[in-house]
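A single protein chain has been omitted from the complex, and every remaining protein chain is retained in its original position.
We just call them A, B and C in the order they show up, numbering each chain from 1.
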Amino acid sequence: MTSASKGSKLHRGRNAAQTRDTYAYEDMNMDGGASPNKLEREELDSVVIRFAGDSGDGMQLTGAQFTHSSAMVGNDLSTFPDFPAEIRAPAGSTYGVSGFQIHVASHDIMTPGDAPDVLIAMNPAALKTNVGDLVDGGLLIVNEGAFTKGNLKKAGYEQNPLDDETLAAYRLVKLDISKHTLAAVAAFDLGTKEALRSKNMWTLGLVLWLFGRDTKNTEEWLGQKFAKKEVVRDSNIAALKAGHAYGETAEMPTGVHIYKVPKATLSPGTYRNVTGNEALAWGLVAASKLSELQLVLGSYPITPASTVLHALSRLKNFGVVTFQAEDEIAAVCAAIGASFGGSLGVTTTSGPGIALKAEAIGLAIMTELPLVVIDIQRGGPSTGLPTKTEQSDLFQAIYGRNGDAPLPVISASTPGECFFQAIEAARLATKYMTPVMLLTDGYLANGAEPWKIPSMADLTPFPVEFAGSETPDFHPYIRDDETLSRLWPRPGTPGLEHRIGGIEKDRASGNISYDPENHHLMTKMRAQKIANIADDIPELGIEEGEDTGDLLVIGWGSTHGAIRQAVRRARKEGVQVSHAHLRHLNPMPKNTGELLRRFKRVIVPEMNNGMLVKILRGEYLVDAKGINKISGQPFKVAEIVSAIHDHLPAS
Amino acid sequence: MTSASKGSKLHRGRNAAQTRDTYAYEDMNMDGGASPNKLEREELDSVVIRFAGDSGDGMQLTGAQFTHSSAMVGNDLSTFPDFPAEIRAPAGSTYGVSGFQIHVASHDIMTPGDAPDVLIAMNPAALKTNVGDLVDGGLLIVNEGAFTKGNLKKAGYEQNPLDDETLAAYRLVKLDISKHTLAAVAAFDLGTKEALRSKNMWTLGLVLWLFGRDTKNTEEWLGQKFAKKEVVRDSNIAALKAGHAYGETAEMPTGVHIYKVPKATLSPGTYRNVTGNEALAWGLVAASKLSELQLVLGSYPITPASTVLHALSRLKNFGVVTFQAEDEIAAVCAAIGASFGGSLGVTTTSGPGIALKAEAIGLAIMTELPLVVIDIQRGGPSTGLPTKTEQSDLFQAIYGRNGDAPLPVISASTPGECFFQAIEAARLATKYMTPVMLLTDGYLANGAEPWKIPSMADLTPFPVEFAGSETPDFHPYIRDDETLSRLWPRPGTPGLEHRIGGIEKDRASGNISYDPENHHLMTKMRAQKIANIADDIPELGIEEGEDTGDLLVIGWGSTHGAIRQAVRRARKEGVQVSHAHLRHLNPMPKNTGELLRRFKRVIVPEMNNGMLVKILRGEYLVDAKGINKISGQPFKVAEIVSAIHDHLPAS
Amino acid sequence: MNAPTQKLTRKDFTSDQDIRWCPGCGDYAILATLQRTLPALGVSRENTVFISGIGCSSRFPYYMDTYGFHTIHGRAPAVATGLKLANPELDIWMITGDGDGLSIGGNHMLHVLRRNVDLQIMLFNNRIYGLTKGQYSPTSLVGLRTPSTPMGSIDAPVVPASFALGAGGRFIARTIDTDAKHLGPVFTRAHEYRGASFIEILQNCPVFNDGAWSHVKDKEIADESQLRLEHGQPMRFGENKGLRLNAKTIELEVVTIGEDGVTEEDILVHDESNKSMALLLANLEPPRFPIALGILYCDTDAHPYDQAVHAQVEHAKATSKVDSIDALLRSGHTWTVE
Partner (left out) sequence: MNAPTQKLTRKDFTSDQDIRWCPGCGDYAILATLQRTLPALGVSRENTVFISGIGCSSRFPYYMDTYGFHTIHGRAPAVATGLKLANPELDIWMITGDGDGLSIGGNHMLHVLRRNVDLQIMLFNNRIYGLTKGQYSPTSLVGLRTPSTPMGSIDAPVVPASFALGAGGRFIARTIDTDAKHLGPVFTRAHEYRGASFIEILQNCPVFNDGAWSHVKDKEIADESQLRLEHGQPMRFGENKGLRLNAKTIELEVVTIGEDGVTEEDILVHDESNKSMALLLANLEPPRFPIALGILYCDTDAHPYDQAVHAQVEHAKATSKVDSIDALLRSGHTWTVE
């Protein structure tokens, strides 16, 4: 699959299935690089922009601010930040390049775009590692000032690509951004190093101009951020304005025009940008409110999960207790202790951390305590690719524990959905007295999307009822007939003193039991309790297309946007294809098998080497095929479109 | 399933499918308990005896000695020790009862028998917990002397079952073994407590008589064991002889006859009894020899794996290094460190330990280092049933790690096979530079079988070749074209200095690489390397029956004996059923799918809630059905026979 | 903690479960003493929780008629920390063994001590793995032959009290299973202490390591081999022996009053709050020295972790401007589509 991911560069013209996901392509593709000299504003359905620079260049900030300004003008959007693994890689190195891609559109979009239409490269390394993705004829803005001998060498360029034919396929704009920035902030009497820090703001100013926006929002934001550091604030604002002014006044080279992406028609409401990890943290706090439980988070920092810990640490005003434990085992055990105590125990981590928590999760299964376990997946195995995204923990989530140890597994499909799935995880955990695993991934964690903010009043509360002192014939494993869920007796309640533990227990008394038949029945009971959840979740619906046909593309998690766009595109081409997306992975919706069987063929795109596909086959005996990409990068729409074509039944 | 396990008690007469696995049944079943008064020796094909008593009563020793003596007279045999979870439970308690079952036969058998024909109960608690398993009409010997008021109460008897009709279905022999023992050792001037310690030897003497054996072997063994404690030795021998003499001279009650089980016709060779854990330890040492590698074991004690650590600790003379680590994580990491250093790193544990080792196993997968991981499964989840057997770690073995992290998984089917599978694990680990998981279980670990001792000369050596200083263009991920296995460069070798780690590495240089395409290819490479092993293992054969037919019973691990006996029995009844047994679980033999499809129906008995069955379904899209028993006890032959009948295609 | 409504007795703290330790196990004595001590502490059953790991000792919670959680091997400190954070009102006793608490659980022990979570931590030190049938433990002496060390152990043992002090523990005590008169008051002091109180209990395992402490406990030699610490009292033991500081070597030395001109004055006076003293006392071992029993160290200046955690929560609640989740979701940049 990855070889196809470069496809957009190789193909020209109108073969939509093999090109990127914008309709702007044709307008911009200038045969052989020649282009009409029009500076008037061009109206486009969507544009993909990528900022790329050194880790120290502030590209994430620039991207985030551009995102914000796009949201304010009413575009739909989707972002993909791509960090280097190093904290601060040496300046100028290729592995120190930090990128931020944003897709802005006037219609609803679901992915940050396959390939950028506009690339801003702040130095040779950024050019080297990113230009291959730029569409032919794309606009390429480079900071000429950073193309020093030293930087060229670090990037592995034998000669300056700005000077030869290397970049002939693109509309190249060379600007000495460094010099312009220095000039813009000259009045502030800063050292050169300090002064150059504002390069990103100069660039942002220019790009804002390019999209016909003003600098107001960004100025406000800078004002807030550096309220106490006046010089920093003012020099950044100066650079920002200078960049904008440069666009307006300077003689722009051939081929540069102003992009205008009209407002998208989004459903009415109040919106904000939200990353998956933010949404997750807020969802947990909302769950705490809806369940009327104190939230206790036990966590240990790990990329890309740490920001959930950070976000919750700032929400103590909601009664949230956060505990940075000595390791992942202590983190999950503290959450279990908290649940035993009558709080909502939560633990957040990524794949390696889940591996370490496996034994303790088994304890929560055996003691039937509620627990929310969140795995923000990253590239594996082992340390793998810590800053990249992947979906390869599905097997671990469902199967990775000793003994027969089933638990519900759910997932989020978009950053905003992380909010709702955090609530769903808590609902299932407390209602069924079980640990619940929620899977998101690095792409959702850091990617942002405009999110229609829900109101708490619209969410269904699920207040927890603890066992009361008066419980007749109390023992801790008394079950609800319907949910098979046991009581939750909270320490501190007189009369409910009891002991639990990881050894098998008697189904009648809750005491330790080594009785063979009891173990058989308890194992079945635990399995049944989880299986029953299928009755408590929505049926599997169709996201796009009919509920029967030639081909079903079924996915889970963050591939949602790419699959949906791809199915839409293929349907426009007349292909009879539909999209279904699993949010509950264990148990699955009751109608899953039936739905699968209504299609002639089933394909399962996953950012792993084939996991959901194996489970679907084993569960429903359907000959589903996997479409697998294990490159630490999200699917491109074109990749899935091409897979759809490959798997259509011969007609 | 467990309810069926009591079946042998409920059904009378000749319905073989629902009774126990001996042909002696008819001879012994006396209508309504009446029985001919014959004391002559009765020749039987097989008899199942169970010794049951307090933990302190020495039942394991008694059983082991009886086993030994049976082996010496040439019977085939199979044993099942069943310990309480407590070290020393309070005397007289039901949960402190320790049992040892042994099946002796004149033909080849594979299980310790479904239900005992003879039960020796040393106290009320032992009677209470075991008598339900005794076949109707079975011989029941009880130590009347232990049926005190206190003991009866502890066992939960309201009145003495020896005095009422409770035991009418059995041929009851009440003996005051305590009193007889005291008398036998009176000469030694011991305290009562001390003197009573020999109760088990008195009992053994009686049982030896019952089977027409003399006490010579046991006397020798006592002589060795207590060489330095003369009084203990002599008093035990005195008790032993007294018990034997009692049988010979005392007026035995109605219904007691001498059992004679003729020699089995075993294939020629030198035999010994071996438990799975012993065989495992020896297999590892043999693997060390065959691979020409030093064995380094990193382990942390856990039931039922600890005895492998113990056994290897005694084998330092073979250059074995054993390291009792601070926990399971340190244990596996030390083994990985040893493998990095050029030794054969091995780690042994049970389910909870595997959970803890998951992250480190991922490291070994990523760094492609050989490692043998042995999981001696026990009842789960969590602490579960530590002293009971189960096969519920299969999912964990195959899937329980973060990321796409495949490794070979193999299993042993009998105690003796543990020896060969330990060697196979080491062979695969070193040949393919990968961790290998070997699954056994508590039943194999502690159960003994007569084992034809192999000669080292008959085993194929697989000496490891380390990378040499002269390796051209050396880097650590140079692969063998065929096996896809990387080099093994050993620290200390000049010129091969290199660095490895858990981060993804470049396929060409072995250096850290965050390149998307490289990660995709390396993930595929790691998967392919493991998948290729299917070409290096035997095809799946048929253990019993034809290679096509109505029904295939396919299993793995320690269910082997029960399945094989059951299939044999059903075939005798004319059922068209076959047995196949998987020893390689990942990858599976190449012909597995094809073989499965040659049968109309497939059933998969497992001591878990359905794992192999799910994998077979997903892999081969065959509608296999699970037969599941999760009671911490091995399958009874009758249970599987009954499942066979239930699943026969309608004809 | 709520005061119990009526005076409780030992029986009130005794659960209905059969005790499953071996006959003669030192754990019985500890259990009995604790069950007898709790009523005197005026605690309620419902607010009392026992948290343990895995091991013979860790069966303890089943025998207490309070709340209890028999967790997994080594993790009791983490579970107890989470529980205490969830509900600081609970009175938590943590039970662990030398293997559970110092082998697999050593890291959690380190961190629960340095954080000073308000718990009573009872470490049953029998210098052996009881439950798994007798392998050597981190406190086993060099040379001990066990199933996993048939040629004798070669690992230098951990001294629990030294480890606990190095970890930053602020209440460190040592006592003996069968010495109810010493055990009871130590429990009481540990319970009084607001923070992590670490109690090493020298415990006999008659089955796998019988007599591991007889060089300390045996009647005939107890006087000479036990130093019973009392705050403010000179460190005397045996007939007329005592400990003196050698200021040159900064080491303690055994002296006899009346010999070589040694007087009562020369004997070091125990000061629980002196960490240096505790560091020196922790390492003393027969035969050269008596073993120090009682409260080795008690630092009353430290604050319990759970209190500090909740103080931050309360402060945040009191000062935050974002007072509802709806407001939280709408904080920062938002825009409206009509």
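As a convention for this text, a residue touches a chain if its C-beta (ideal position, glycine included) is under 8 Å from a C-beta of that chain, and two chains touch if they have at least 3 such contacts.
No experiment lies behind these values; they were computed from the predicted model shown.
Trainee: Taking the whole complex into account, name the chains on display that the unshown chain touches.
Mentor: Taking every chain of the complex into account, the missing one touches A, B, C.
Trainee: In the whole complex, not just what's shown, which of B:54, B:326 or B:390 touches the removed chain?
Mentor: Considering all chains, including the one not shown, the answer is B:326.
Trainee: Which candidate, A:111, A:218, A:235 or A:322, sits in contact with the chain we can't see?
Mentor: Reading the full complex, the residue touching the unseen chain is A:322.
Trainee: Which of B:182, B:239, B:315 or B:615 sits in contact with the chain that's absent?
Mentor: Touches the omitted chain: B:315.
Trainee: Contacts of subunit C with the missing chain: which residues?
Mentor: 103-107, 110-111, 114-116, 138, 151, 154-159, 162-168, 245, 247, 249-251, 274-277, 279-280, 283, 302, 305, 308-309, 312, 315-316
Trainee: Since one chain has been left out of the picture, which residues of subunit A touch it in the full complex?
Mentor: These residues of subunit A touch the chain that is not shown: 86-91, 93, 95-96, 300-303, 306-307, 309-310, 313-314, 316, 322, 324, 326-328, 352, 382-383.
Trainee: Take the complete complex as the reference. Which residues in subunit B touch the chain that isn't displayed?
Mentor: 68, 71-72, 74, 266-273, 282, 285-286, 289, 294, 296, 298, 315-321, 323, 325-327, 329-331, 333-343, 345, 359-360, 363, 367, 453-456, 491-503, 511-512
Following the convention adopted for this analysis, only the chains that are shown with their structure count from here on.
Trainee: Using the average of all C-alpha atoms in each chain as its centre, how far is it in Å between subunit A and subunit C?
Mentor: Computed value for the inter-centroid distance: 45 Å.
Trainee: Indicate the whole-number Å distance between the mean C-alpha point of subunit A and the mean C-alpha point of subunit B.
Mentor: 47
Trainee: Give, as an integer number of Å, the spacing between the C-alpha centres of subunit C and subunit B.
Mentor: 40
Trainee: Quick check: what residues of subunit C touch more than one other chain, meaning two or more?
Mentor: In subunit C, 54, 72 touch at least two other chains.
Trainee: When you check subunit B against every other chain, which residues touch at least two of them?
Mentor: Subunit B, residues with two or more chain partners: 95, 352, 382-383.
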